[in-house]
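Complex shown without one protein chain; remaining protein chains in place.
== chain A ==
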């Protein structure tokens, strides 16, 4: 796996996101308040603006979600599924935390920028 070191774990505020460039793709990285770090595509598929990293983190039932800051659709942070629009999905990136560093891998469906 081609991991990208994006930042230190303590650079991330719990339950808040940060944008990152991973192999040319825009990624939103979230450190959840109960421990895990997750990463999804940063592009809001509904507005097509790169803003998901600035959305609020929360839960819908048992699922951890991020809410688009533009029109508040919820996206599952584990599966990438949009819970408010059928068939809409955002890419999910693998994340590893090693020695206090956050490493993000590529997602097959991530949009590339030349």
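The rule is short, and it goes like this: contacts are C-beta pairs under 8 Å (C-beta built on N, C-alpha and C of every residue); 3 or more make two chains touch, one makes a residue touch a chain; residues count from 1.
In this section, contacts and distances are computed from a predicted model.
The complex includes a chain that is not drawn, and of the options "assimilatory sulfite reductase (ferredoxin)", "ABC transporter permease", "Iron complex transport system ATP-binding protein" or "Biotin-dependent carboxyltransferase family protein" the UniProt name matching it is "assimilatory sulfite reductase (ferredoxin)". Contact residues of chain A toward the unshown chain are 4-7, 11-16, 18-21, 26, 29, 32-33, 43, 47, 49-51, 54-61, 64-65, 67, 69-70, 72, 74, 113.
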